[in-house]
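Have a look at the structure below before the remarks.
Left out: one protein chain. Kept in place: all the others.
Moving on to subunit A:
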């Protein structure tokens, strides 16, 4: 063979984040063999095994080689073999095989790439925050508890598509979960998941550049998921001729790598190659930790210590006496316990609810009833968790209890002096600090870091293990690898890097446990040092059943903690204890007969009560009852508007909107468009008055909806900027649609100086967004978009600048007068806000209601930005006022930050004021991605906590997890009531 082979063969090896692909080409460039297999993080072994088997088949072949792929770089470097960047490899393959292609879309395990070939070659990859695509689909399949293939089949039977955020798996989950809970068809959800991937690729990656012509689709997911293919071709409106799906889409990049190899010089035999790779020394840039346990006895002692925290057991089939039922209807799992009078655990149940909590509990209760001892009497029942209201309404459960309180009850049972509880579940992390036997502060994970338990599980599955087996592997890992402590998407890359550096599966398993712990302690709890947490810590939640996580946690905080043996059941256990406490002796829980007959129907509906258009789910029980969920305010639940409490958020929003109709000139000189975005939510009265006085007709952009966002999505250049800024793009489109003569949107480094602060800047995004709009919205030009730089504190300059711009329409004097009136209108608006605020406070005090200062930025009054949180607060029986209605009532307290932004400065003063009012609490709204709030949140928290108040922060983005927000608010209310109660019983001298 050697004699006949004049030109060497070419081998391409593509090592991706999850798979290894090889393609061997003959000297003529024909494919001799190709392969595709998962490497389960054993990168080098998989490649070597593959080479060894090829070597048997082609023992004497001389070949050139090139390695590509995200995990291939380290391998190539270590072995001294050529490497080609994967997008470039794809490019070479396309040029060879599909010279007619105009655009290439490649989705991989974690990368999404686009190559534009005609009209200027351009290659793009997803940014570091834009969650992977293959990984994203895997994650979603796990959430639906189906395989990826099943997901694909389901998608093909879909009837409708829901909007789902695909930027990051975490966000998507929050969109999907409510849909599941509302009984949306799983087929439709499957299709929606694929559609989300398409939307992300089209808008996120292409960023305004059109995908048209012959489009070539590559990569694993696109070669085996028909549903995904359909979604792409449908969205891009491609016919069969223009949508190219190569047979070998999965190995296409390896093919390109082989093409690249054929232009190189060095040749090898397969055996030589295999040896080179096997013996290559990978540099270890790994940061490794000490092993979790050095020897088996150490682990044994650890196990024994924790085994001590258990409850006594009994048997529900033989028990005689009173019993209490506790149900924890979590977002993804359902937990049920039955307790005896003396707290023996008679029955326990823990399982995934597969998105159908009601069915799951009905089924499980029936099973319980079937074997329940006839002498056992259920004398009380309580339910907690996301599904609380639904389960209570449907199954006649006696009591509902806030999740946090349930956990506290359970923890106190195991450790009466508990001062800190941390619960890491499948989807969320909850921590609460206990002071004076009541919950003092609550910390929940933000939208971004909800990695938690399901995240280890997803990794385990991806690496080919089941979760229990996978976490055990980590216990005796020799070098647990440091993977950082960020969100899942980043974690994926860290794992990729660790794999590249030669970390073993054991090391990765131990490292992931460490990441979860660090994420919880430093990102969610924000502890500076572990001592802050407390002395008596109870850990719970399913994730802590994992010994590796528990060990990492104890090590990180430096002392032992208590993990109850029923760590996963604590919510239900607490609910059962609560049921016992409150029991009247009998229970309204459906009896076996009623349960047998129980059934329900779920119907999706859209609430038309207001512009929030809440997606409602209407559940009708066969006994005539009805339950509505998904509503933010009481209107959706069928109550009348008059029952709604006055709400300053709502008032401000209506006030701004109503301006548009006022003072419109009969014969306008021209029409000016003002976007309902960012600082306009604060300054609209000024500019509206200014323009109408000068004789312009004023048009506002449309009220924000998700649709507004989609309208401008393709012109957003930075996917990590805050949602309020992103919405601005849609508002510009909206104004252009309305046909205004020009849009006026000034740049403002400085806001208005309201005194009592070090400086009065706007944040960089608010200050300069018009510059960005001008540069990215193609339809804007210097005639239809006016964005002068203004400093409103220097009136002379403002008059001069504006009178130059509008010299065609008005004299300098007119401009000056109009501006004066504008400022007067703004001042009046401010007065109106404070007056309305005072009125709301007065009414609330009269009615004995607690008051929440919902503090954020002026633009947080936009319902698309605040997701109706203010209504949710109202529905819980609290009055809502804004930070700018009380800021003037207090002096800025001493700060540990530079107080240099006007909007933030208001929050500091508002927080200070709240500390002087016994019936007020402050809730801070923070937009995801707001860098400045990294500073203000710490300060507002400090001001409030120093003043003896609770700090509650709600992070909001494109989507929002209202379920989690509700729990937080209810916990806040529970704590407020408790403090109120204590105050009333305490003598005044305290």
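One rule holds for everything that comes next: a residue touches a chain if its C-beta (ideal position, glycine included) is under 8 Å from a C-beta of that chain, and two chains touch if they have at least 3 such contacts; residues count from 1.
Simple rule for what comes next: contacts and distances are computed from a predicted model.
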item: Options "2-hydroxyglutaryl-CoA dehydratase", "ABC transporter ATP-binding protein", "MaoC-like domain-containing protein" or "Chaperone NapD": UniProt name of the undisplayed chain; value: "2-hydroxyglutaryl-CoA dehydratase"
item: Option from A:296, A:592 or A:717 whose C-beta touches the chain left out; value: A:717
item: Hidden-chain contact residue, picked from the options A:177, A:230, A:494 or A:647; value: A:494
item: Residue of A:80, A:374, A:796 or A:948 in touch with the missing chain, whole complex considered; value: A:796
item: Options A:296, A:592 or A:931, residue touching the unrepresented chain; value: A:931
item: Among A:265, A:436 or A:896, the residue in touch with the chain that has been omitted; value: A:896
item: Absent-chain interface as seen on subunit A, which is shown; value: 70, 73-74, 84-85, 87-88, 91, 120-121, 123, 125, 127-129, 207-208, 285, 287, 482, 484-487, 490-491, 493-494, 496-497, 500, 518, 522-523, 526-529, 717-718, 720-721, 725, 747, 749, 759, 761-765, 767-769, 771-772, 775-776, 789, 791, 794, 796-797, 800-801, 894-898, 900-901, 929, 931-935, 937-938
